[in-house]
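Missing here is one protein chain; the remaining ones are kept as they sit in the complex.
Chain naming follows the written order as A and B, and within any one chain the residues start at number 1.
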Amino acid sequence: MIKETTIQSLLYVIVFAPLIGAIINGVFPRVLSRRAVSIIGVGLPAISFVATVLALVGFLGLRSADPTYTAVSASLFSWIVSGPISVDFALWLDPLSIVMTLVVTGIGSLIHLYSVGYMHDDPSYARYFSHLNLFLFSMLLLVLGRSLLLLFVGWEGVGLCSYLLIGFWFDDMDKAIAGKKAFIVNRIGDFGFLIAMFFLIFALGGSLDIPSLRAMVADPTSIFHSNTAMVTAVTLLLFLGATGKSAQIPLYIWLPDAMAGPTPVSALIHAATMVTAGVYMIARLNFLYVLSPVSMAVVATVGALTAIFAASIGLVQNDIKKVLAYSTVSQLGYMVLAVGVGAFGAGIFHLMTHAFFKACLFLGAGSVIHAMAGEQDIQKMGGLRKKMPITHITFLISTMAIAGVPLLSGFFSKDEILFSALALQHSSGTVAPWLNKLWFGLAIGAALMTAIYMFRLYFLTFSGELRSPDAHPHESPASMTIPLIVLATGAALAGYLGLPIPGKNLLHNWLAPVFAGGASAINNTGSHTLEYALMGVSTVVALAGIGLAWALYRGPWQHVPAKLQESLAGLYKTLVNKYYVDEAYNAVVVKPLIGGSKLLHRWVDAGLIDGIAVNGPAKALAYVGRTARRLATGDVQTYAAIFAIGVVLLVLFVM
Amino acid sequence: MSDIIAFSPVLLAAITGLIVMVLDLLSGKNTHKGFLGWVTAVGLLASGTAACLLWVGGREISLPFMVGMVQFDTYGAFFVTLIAIAGAASSLLIVDHNPEQGIHDGATYPLVAFATFGAMLFVVATDMILLFLGLEIMSLALYVLAASKQTSPFSMEAGVKYFLLGALASGFFLFGAAFLYGATGSLDFVTVGRTIQDAAAHGSGLSKVALVMIIAALGFKIAAVPFHFWTPDVYEGSPTPISAFMAGVVKAAGFAVLARMMLTIWGTAEFSSGWQSPGGILLILAVISMVVGNIMGIVQDNVKRILAYSSISHAGYILLGVYAIGLGEPGAVGISLNSGVPFYLLTYVLATVGAFGVLALMGGQGHEDMSLDSIAGLGKRSPILALILTISVLSLAGIPPLLGFMGKFVLFKQVLLADPDRNWVWVVVAVLNSLVALYYYLRIVLYVYFREPEGEAAPIIKSNAGLFAVSTMAVLVLLLGVFPGKAIDASNQASHHAVLSITEAQAAPAVQQESAPTPEPKQPLRLRQVDGLKVDPSHIPIIRRAMELKLRDSGPKPK
Partner (left out) sequence: MTNIPLSHWLALATALFAIGTIGVITRRNMLIALMSLEIMLNGVGLAFLAFARFRGDVSVHAAVFIVMAVAAAEVAIGLALAIAMYRNNGSIDLDQASRLKG
């Protein structure tokens, strides 16, 4: 029996072990040998994972002794005490954060191990591990933080690490710029988050401490129930933060570019963990979101649109990592859709299964890129099935899982989301019922496309003959294949934690206390018969997509893609160019901003100040004083003139 | 005697200056003068320590003395300490920077000490003329320091510019003081304030002109738009440790005095009644300062100029805070939880001195150009300096968990609390601005880590003294960012004396006296409504209970 105090100590171990790793590798990069760097860099996340498992065991023990037991809290010190705001630096372990922590530390440790092989020849080996450990620390702070402010610190921290790791190979300017883009786009989202926190405290009198906030919201006479407009504003602003971090429309544009970073980074940060932070945050604040049916509908709609939008782009990409990137955006859309319709458990379920199969896919892609000596274009691959058997089989399992092949993990989680999209309705009933049909339609369309583009990727990469004669692919070392095998096992089996049998859904039972507040506001209008019928539908959809992909890229219709490309040239070009969104942003936001500031610079400095504001009044002043012999063109005196003009204007203004 | 004790922090700075001057003369012409930097730093830190000791000893120190011309209280102690730290850091930066730049003259150090002394006198003075003396002691020393690299046309130009404009600003200050004297018949803040706040003098033309003149003069020192034009030029041209000094010490001292003067003299219920009121003017300057500072920062290519525009935009944020202090409840101006301004200045000074400090350590072999290109690749050449620079600029940008984030959080919170109905607009403007500012801060980081120099890279100076100074700043930025509690407490206590109390001066206008420590006024939990979104009054007790609730899900359970 593990005592509560022990779990509290374990919490510190979980969070701070990666930080220690980051500090050691960051401070002594030249002192440590490569071997020592690997041991520290992989060992400390592994310690964190073991501590998480122990904490889980302890938590189960406490819960079996007392079924009402909900969370372990550990307060390290009082962080900010200022007026009405009191924030403890406190960690919080409840069923939801346990699931997240297991995913983060478990998959995180595997990816660290994989990195040992993948980054083996990199000159900045220690810096890489230092950043990766720092990322893990921030992510754990995000997941385990008890207050929104601590969550926000983690939120910013993962953003910073992501920026550092995307631009890791900064010798290439494009990559450095991709990092900057990611950071800035995320900051737009963070701005929403920050404003939301301000409103939450000062307009609603809310607490930043999540349990206290939940207690306040639970009171039906509280302001949260009367002031729906403000709650909607707060939740939508928070969602703006989520669209940045979880790459939803309109802020998803950074994620595909973020693939410039090393592949394990893409797997860990841009597939399995960081990008799910937005989904986690909404699920965490489920009790707040359900108070605003409007916000929920917006969340669900954005999620569904993102799912199909990104999937359609994924159909025509040729860079192996870009396909996976758009696939990630699309799958994140599913999760956001789930939490938007009130199926918080389903969202977290898909988050978990996605973490397994997408991490596996990325690491598999990394293995392929490694073997192809850096080649990322799938049109130049093919036939890797025989050369890389382990990579091939794990990749295939994960592809089937994401496509929704029955009895693999993605099948269960995606089905639950499809069902929820159709069947769940907010009890207030204020949102149009046809929206459910729209969401369902978009989601099922996205499911079909997912099956097509994933199997297109698979067929082009692994089957047929190798299309570039110079390449000599080979299987990767054990430190890379072991994580692949573990992750593929997870991708196959993780779905059984959430079997759609009433009362037997382990994950739902486990998470029920966390979502109790949110679930009460959601009505399930569907029956289990409907759920099983939908399973049949989605099986058909998945198999149809796979069949189509086979026919188009392996089977009898291989000439069709080229023809389609010709006859639908306009559509094809739009898709290849990702609907021209980057260009549109460039034209609408970036260029005017830069142009405007340049213009202002030229105008204010050269035109306005030298030309009009200074010389004009200076002339007048000189005339009045009868002392001027020449125009004041010297710089110091220009400044003095502006100073004096400022004073004169202010005097006139106040008089 | 208690006079001397209470004045000791300021005196120590002056004595440091004298000692260093004598040591400079005694040590002869051909010695290396670096040790003088250490002596200056130790002396200034002693002065800061004395201020802290007085604080700790007296808890709520408040000693008006010298015929009521100086008051040393928590507000003064806070800023004296901050100024001492920044001054000491600057003098340590000079130790190896100056010889590398070909400045072998030891006169720099006493000038730094005297400038620090002037800044301290500036902060603790409560009389216009003594205040002016402090201002001039600080400024005169700085004019010379700005031009102290005599071989460089840039340094000379910076000195000339700073001198001409500074002298102009001093003239405006004095003119304002003369008008205030004319309107009220006194030069003492409290008396002036009392008379001005009588209905008769409040609206008088003399006092309004005086208000503008004084805002302009102090606005010059703190680099608020449109009195800011000297800032980028002078920061760029001056030797970098002196830029650090100006950006840190002068800004902190200027704001300390600006806040105190505005609130003591004009701080009444009408402080912000409309745009023409004192608060309205501060608000206008605040908004244009942050907008202009940030927009101009974007188009710069020289790191020192970027930091100069950054300092202008920070002046905007802090002015917003000064405006907010004035909004406090009528009759209780400034007594509330107004830690924002002192705390933000602390965060700003540490980070900006750290950033300029790193640049100072990149001025080897007479190198002057601090363009972005010349700092490119610093990450490879000196990881430690690169890290310190990154921490400093990210703190200026307000990225958690660095100190700058806490500063912005506390300041914006205060602004919002002061008047939630209206101020949310300004908070949104300020947050948007800090978003824009991120662009040029990140540009610095981008060049440091992700670019190779195309031209000549700035040579790095090996300097233990300088490295000690900048790493201390960076460590403080990190540590205080994570554990800001004590610093916020201190700022809070300091802000209690931001406004010189009228009753205190009435009771003892001329005699020195230790006022009995008054208990901190308890701040009631405030709940206000935001436009159109109502708080039902009946909910307030519930919300308040929930706010005070420290929920522990895992509290000890009965077995």
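Points to keep in mind about this one:
We take it that a contact is a pair of C-beta atoms (placed from the backbone, for glycine too) under 8 Å apart; a residue touches a chain by one contact, two chains touch by 3 or more.
Values in this document were obtained by computation on a predicted structure and should not be read as measured data.
From the options B:Ala6, B:Leu45, B:Ala147 or B:Ala351, the residue with contact to the chain not on display is B:Ala147. Which of B:Leu53, B:Met156, B:Leu432 or B:Val475 touches the hidden chain is settled by the complete complex: it is B:Met156. Residue B:Asp233 is the one among B:Asp24, B:Asp96 or B:Asp233 that touches the chain not shown. If you put the missing chain back, the residues of chain B touching it would be 128-129, 132-133, 136, 140, 143-144, 147, 150, 153-154, 156-161, 163-164, 167-168, 170-171, 174-175, 178-179, 181-182, 185, 187, 232-234, 236-237, 300, 302, 305. By the touch rule set out above, chain A reaches the unshown chain at residues 605, 618, 621-622, 624-625, 627-630, 632-637, 640-641, 644.
Simple rule for what comes next: only the chains that are shown with their structure count from here on.
Centre to centre, using the average C-alpha position, chain A and chain B are separated by 39 Å. Of all the residues in chain B, the ones that touch chain A in their complex are 160-161, 164-165, 168-169, 172, 205, 208-209, 211-213, 215-216, 220, 226-227, 229-230, 233, 275-276, 281, 295-296, 298-299, 337, 339, 383, 394, 399-401, 406, 409-410, 412-413, 416-417, 420, 424, 427-428, 431-432, 435, 438-439, 442, 446, 449-452, 483-485, 488, 523, 525-530, 532-536, 538-540, 542-544, 546-547, 549-554, 557. Chain contact summary for the complex, chain A toward chain B: residues 4, 29, 66, 70-73, 77-86, 88, 92, 94, 152-153, 156-157, 160, 167, 170-171, 173, 176, 179-180, 183-184, 187-188, 191, 194-195, 198-199, 201-203, 205-207, 209, 211-212, 215-216, 219, 221-223, 226-227, 229-230, 594, 597-598, 600-601, 604, 635-636, 638-640, 642-647, 650-651, 653-655.
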